Every structure is written in C-alpha cells, then in structure tokens.
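Each remark here refers to the structure printed beneath this line.
The complex is shown incomplete by one protein chain, all other protein chains being positioned as in the whole.
Let's turn to subunit A:
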C-alpha cells in the first residue's frame, strides 16, 4: 500500500495525471473506477491475470499480446501496473486533437503500441517467425500452414525496406503510411 498505489485518489494526483496525459478530470475518475473494478484482489496494482479476467479479452485472439504490450510499455519488469501507468498507456488511444500537444497519443506513439504487440522478444524488430505467430493466432484455424507461410512472407516482403528479413519500427511506420492510424487507433473516452 505505497504512495503510488493508494486506493484513494487525491486531487493533486488527478491534476498531475491530467497534465501528463491530457485526460480531463471526469475521464480520469471514470478510469479509476474501472481500474478498481479490474483490481479484484484489491492490491492496488494490476497483474496479467487481472486483465485476462475480462471475458471479452479472453476470447480476443490478440488478447494476451495486448496485455503483454501494456506491461512492456509501462517499462515494468515485475509485471505490475499501477493506476498511473494504466492511464498513461490508455492515453495513447486518445483521438488526436489538433488543438492540443498530443504528446502521448501521436501517430508514432500509437504505432509503437501496435509494434510492441508484435515484437515478442522485445528486440526492436519483428522477425518472420514472430509475425507468423501473430498471424496464426488471428487467422490460423482457417488456412493451411503453407498458406500461412506465404501470407506471412508476402506481408514481410512488402514492408521490409532494407531486406534484412525483419521489420524495424521505422519500416513498420512507413508501411502504415497510407493507413489512417489516427482514426483507426483512437477511441472516444467518455466523460
């Protein structure tokens, strides 16, 4: 029960988080109650299992990848997520507002989240094998292994600018140039 994971949220904290993430007060309070409802054991931080308890996430083929990316981006090796980190990562998905600074929810930051989901061993590159794993979890039940290979090959080739057989973050961003990331990777947080 340390300072950073107290169960009561103080006003100064809310303000600080608001400055940091550009959420407004109401959104933060709402997210806090969500955090509390996820934290069933009342530990003040979230673990992997807490996430996977969300039923829809359990059936989502990319469910564990998403959770993984959460923990990676939080920079926490212990696999614990406090509220601040929780909000910070969710802030990535705010819609891009032309008036504000968009530090956390810019295009690159959004793409970084997506990239982290692919990069299983966290070495900054997506290899063919890693991609196949993801593809398999998304599509695998319906196609033969050979087709899976071919699709993976093809996709990697399209994106692989320097032909080293793997995709770096920059190559990933470039491949996504034409996609409207701002729209696709944003959700509207309710007030």
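One rule holds in what follows: a residue touches a chain if its C-beta (ideal position, glycine included) is under 8 Å from a C-beta of that chain, and two chains touch if they have at least 3 such contacts; residues count from 1.
Rule of thumb we're sticking to: contacts and distances are computed from a predicted model.
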item	value
Among "Centromere protein L", "Sodium/hydrogen exchanger", "Radial spoke head 14 homolog" or "ESCRT-II complex subunit VPS25", UniProt-listed name of the chain not shown	"Sodium/hydrogen exchanger"
From A:90, A:104 or A:126, residue that would touch the chain that is not displayed	A:90
Option from A:22, A:109 or A:182 whose C-beta touches the chain left out	A:182
On subunit A, residues whose C-beta touches the chain left out of the figure	31, 34, 37-38, 51, 54, 56-57, 59-63, 66, 70, 90, 93, 95, 113-114, 117, 134-135, 138-144, 147, 150-151, 154-155, 157-159, 163, 175-176, 178-180, 182-190
